[in-house]
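Every protein chain but one is kept in place in this view of the complex.
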Amino acid sequence: MKIFEMNKSDAILFLCFSAAILAGPILLTPIGAGYPDLLQKFAIFGIFALGFNILFGLTGYLSFGHAAFLGVGSYTAVWTFKLLSMNPIPAIILATVVGGLFAAAIGFVSLRRSGIYFSILTLAFAQMSYNLAYSVLTPITNGETGLQLAQSDPRVLDAAFGRDYGAVLPSPDFFGISMSGYPGFYFCAIMLIICFFISMRIFRSPFGLMLRAVKSNQNRMNYTGLNTRPYAQAAFVISGMFAGLAGGLMAVTDPLAGAERMQWTASGEIVLMTILGGSGTLLGPVIGAGAIKYFENIFSAFNEGILMNAFSFLPESLQHLAVGITSLFVGEGWHLTLGALFMLIVIFLPGGLMEGFNRIRNRFLKRSGDGSGGTADTVPAAAE
Amino acid sequence: MSILSVENVNKRFGGLQALNDVNLEIEAGTVHAIIGPNGAGKSTLLNCFVGRLEPDTGTVTFDGKSLLGIKPHEINQTGVSRVFQTPEIFGELTLLENVMIPAFAKRDGAFTMNAWGSVAGESDMYQKAMDMLDDVGLAEKSNDIAEQLSRGDKRRLELAMCLVQEPKLLLLDEPTAGMARADTNNTIDLMKRIAERGVTMVVIEHDMHVVFSLADKISVLAQGTVIAEDLPENIKGNPKVQEAYLGGAHL
Amino acid sequence: MDAILLQILNGLDKGGAYALIALGLTVIFGTLGVVNFAHGALFMLGAFCAVAVKAFLGFEKVTLDPENLTAWGTASEIRQPYIESWFGEFGTTLLNYSVPVSILITIPVMLLIGIVMERGLIRYFYKRPHAEQILVTFGLAIVAQEIVKSAFGANPIPQPAPDAARGMIDFGVAIGFEAGNVVYPAWRLIYFLFSTAIIAAVFAFLQFTTFGMVVRAGMVDRETVGLLGIDIDRRFTIVFGMAAVVAGLAGAMYTPILSPDYHMGMDFLVLSFVVVVVGGMGSLGGAVAAGFMLGILQSFASMNEVKNILPGIDQIIIYLIAVIILLVRPRGLMGRKGQMEH
Partner (left out) sequence: MSKLHTSRRGLLKGSAAAGIALATPTIFTSRAWSAGYTNEPTGGTVTLGFNVPQTGAYADEGADELRAYELAVEHINGEGDGGMLNTFSSKALKGDGVNGKKVVFVTGDTQTKSDAARASAKRMIEKDGAIMITGGSSSGVAIAVQGLCQDAGVIFMAGLTHSNDTTGKDKRANGFRHFFNTEMSGAALGPVLKNAFGSERSAYHLTADYTWGWSQEGSIKKYTEELGWKTAAAVRTPLGAGDFSQYITPVLNSGADVLVLNHYGRDMVNSLTQAVQFGLRDKQVNGKDFAIVVPLYSRLMAQGAGENVKGIFGSTNWHWSLQDEGSKAFVKSFGTKYGFPPSQAAHTTYCQALLYADACQRAGTFMPSGVGKALEGFKFDGLGNGPTEYRADDHQCFKDVLVVKGKENPTSKFDVLEVVEVTPRAQVEYPASLLGGELGPYNDGA
């Protein structure tokens, strides 16, 4: 039966995924993304999206406030660095735990409602967190400037083990390995691989099946003797923990936590990442996260000089025309590309990028199979 | 011995007395049909059994425990399963998954955080679900998406989802509505087989062919009141029943 | 007392804008079942209709004055709006009244934008999951925003009210306050009256016309109305266009209060969603009531007396109220069961 074969294919998927992530610095260099900071962001937002997908992809509950958990994770991690130790392990553990607790509280209230009412409740909580963190809670969050490390922080655990950082501002290190640059990426990458494994287990587990049942038909679940609330609540907390971990890792690779991380636009971004990649699929959210971060960091960096260079093979008049048109979409116009991309994806590939990959694969398989294929449905799925 | 007893149940919706002092005893191991004209309160009564509605007054006792004031999933866990008028299934999931979910619910209770196990590794649950699908004739479609089934198949799937839980009491709300005759007969056969296993059933049905092929006992509901309760052979001659239906039914 | 009265006026003003945006949003929810994240962008486009009208009316004839040099050595420019050189006094007046005049342009332009948007994009998303509707309309909002940015820049653009409406009206005298105690800017009073007029017009339209009746029936049960052989789709297209007009008018008339910039739609988007949900999904009355209520509560929460007790309350009041209302009333103030719950 198909259902039993999955173990083998899952193992292959997992190994391929891990290999691709670990080889990221080499694989992504040709497209200009092979530098530590962006690689770290890929991994971190990959974790965030994986967690969000457990809630949204499986149970269908659309949270518009997940950035709050990311932000809380970041603040927790920076405070851990300040008070306990510069080692990232306590920081990410506490970030995960606090992210989960925060999610438990917000989820407990928000999950009393469903549909758009649930979305607005999560949005409201996240916006309250953001607004307060930005202003009134400045003693805890350092407001607009963001929570930073200081040379004079107590770092109780480090002090207990006799670690002294001298006059320089310390930065997080994993038993002597600095957490910036490539080591920081590999630390995040390993976390991502662990999270991917966890996410895969959840997808294949009876618990995961129940979550998909929540999305499909809550009524039937109730009359089948299943209590939907704790399932949704558990999914909410798990995704909050993933978000907390992602926030913690952001602080590990770059020890600063700002309030804007919690703004609704940041929550919206994770929704977009998940849908763009393909919600409810294992791999999609990670791909979606990568795509958006790539646009944000690479497309925004193109200026006219670079474009002139890129089109230098054209005759001069055409070169100017090409640069004129392209420059609308890159550099200061990168948002335009992003907006257009959202529209194109959702119009032509309702299942996200994963659906695109699957179509290409199916087409390829069909072609090589009987040569008669290629009838994959590529027109926009009109609703009527 | 009665497994479900309904005493003095009343339910009003605004100005409408939907249920008027209903009393009912369902004997264990029997098939009990509830018939009556449209709007008689049949579905309302059923809803009172599963926690979807709360009666204004009266008691509903199942297996010695009250069913009032507890949530639908708790009622199900005591052994009551329900088939709906329009099939309630997990449309996006496969047939196999649709049947495995109730199987898990029966084994693991209302909530279990089994996030590390593997559905694929649960071979006895799988076997149970496949057997059940086989029972209702859907085994070869086990990997299809439920939404794509025909209406009759959806109904059979829902029945399988209820039966895999081995309920003590099975409530069926018009199980053959909208089915072709052949399908209806298949369903009657299936229900007969279920009845032979000793499952108590309460059936709401319009199709008298179904009612008379299955029921051990029939209650007739009209305007929220039980106007007759008798063996099938006696019901046909009951003048109250004839009046209630006013020749509107194929008695 | 006068302070409270003033805050109520502030709240009504703000509430008017909230209600107008939320009205269109909730009609689109109710009729089409579409979560329109581009609705804030429609508000912004309306505001830029007013900007464009002013720019168009103020199109200047540029003559170079070689006597006067700019700081970088080129001849300085003498600019005079064509409209003034053509029509003299009347031109000046027209330019002065550019914001109210822009209503005449905003209505057809926004109607067209709405209809094109619905026919070209939204209708393919009627039955698609809400998440996909959000993605596509959000994408559209970003595109609209970027187009406006490339045409008008990112800076806010000043958009003064007509001279006649720039003063203050001593509002309090009429209701027994001392002179000078309750004075309020004329334009803001106009805006409030304008928004109530539009709201009344929308309600009257839906209540008293056959068209409106069909639309209301469609909001309750779209399929049945469709089965009656009524071409509900065409009507919904027009409804979408009308929602766009209402949002656009709200934006155009708001420009003297809030200097428009390309990003203003996003700021109103979240807020208007909160308003719609607090009012109850698909409920017109709810949207209006929630708009005014949140506007007034926001004004009260900003008073020093309140802020001294609860610091930062003005930053979160809207969201706090939303949470409380949704917990007490599961479907908002006037929501119906089943709307947008799954």
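In this document, chain identifiers A, B and C correspond to the written order of the chains, with residue numbering beginning at 1 in each.
One rule holds for everything that comes next: a residue touches a chain if its C-beta (ideal position, glycine included) is under 8 Å from a C-beta of that chain, and two chains touch if they have at least 3 such contacts.
What you see is a predicted model; the values in this text were computed from it and never measured.
Although it is left out of the displayed model, the omitted chain contacts the following shown chains in the full complex: A, C.
Check C:157, C:173 or C:217 against the missing chain and you find that the one touching it is C:157.
Contact with the undisplayed chain is limited, among C:61, C:127, C:166 or C:234, to C:166.
Seen from chain A, the chain kept out of the figure touches residues 25-26, 29-30, 32, 34-38, 41, 131, 134-136, 138, 143-146, 148, 151, 167-169, 171, 180-181, 250, 254, 256, 258, 260-261, 296-297, 300-301, 303-306, 308-310, 312, 320, 323, 331-332, 334-335.
For chain C, the residues in touch with the chain missing from this view are 2-3, 6-7, 9-11, 13-14, 70-74, 76-77, 79, 149-161, 166-168, 181, 183, 185, 187-188, 256-259, 261, 263-264, 267, 298-299, 302-304, 307, 312, 314-315.
Operating definition for what follows: only the chains that are shown with their structure count from here on.
Most remote chain with respect to chain A, judged by CA-atom centres, is B.
Chain A has the Cα centre that lies closest to the mean of all protein Cα atoms in view. Taking each chain's centre as the average of its CA atoms, chain B and chain C sit 52 Å apart. Rounded to whole angstrom, the centroid-to-centroid distance between chain A and chain B, based on C-alpha atoms, equals 45 Å. Per-chain CA centroids place chain A at a distance of 34 Å from chain C.
Within chain A, no positions touching two or more other chains are listed. Residue numbers of chain B whose C-beta contacts span two or more other chains: none are found. Residue ranges on chain A touching chain B, taken from their complex, read 1-4, 6-7, 201-202, 204-210, 212-213, 215-217, 219-228, 230-231, 234, 238. Contacts from chain C toward chain A in the complex involve residues 35, 121, 123-128, 130-132, 134-136, 138-143, 145-147, 150, 266, 270, 273-274, 277, 281, 311-312, 315-316, 319-320, 322-323, 326-327, 330-332, 340-342. By the touch criterion stated above, chain A contacts chain C in their complex at residues 56, 60, 62, 109, 112-117, 120-121, 123-125, 127-128, 131-132, 134-136, 218, 264-265, 268, 271-272, 275-276, 279, 328, 333, 335-336, 338-343, 345-347, 350, 380-384.
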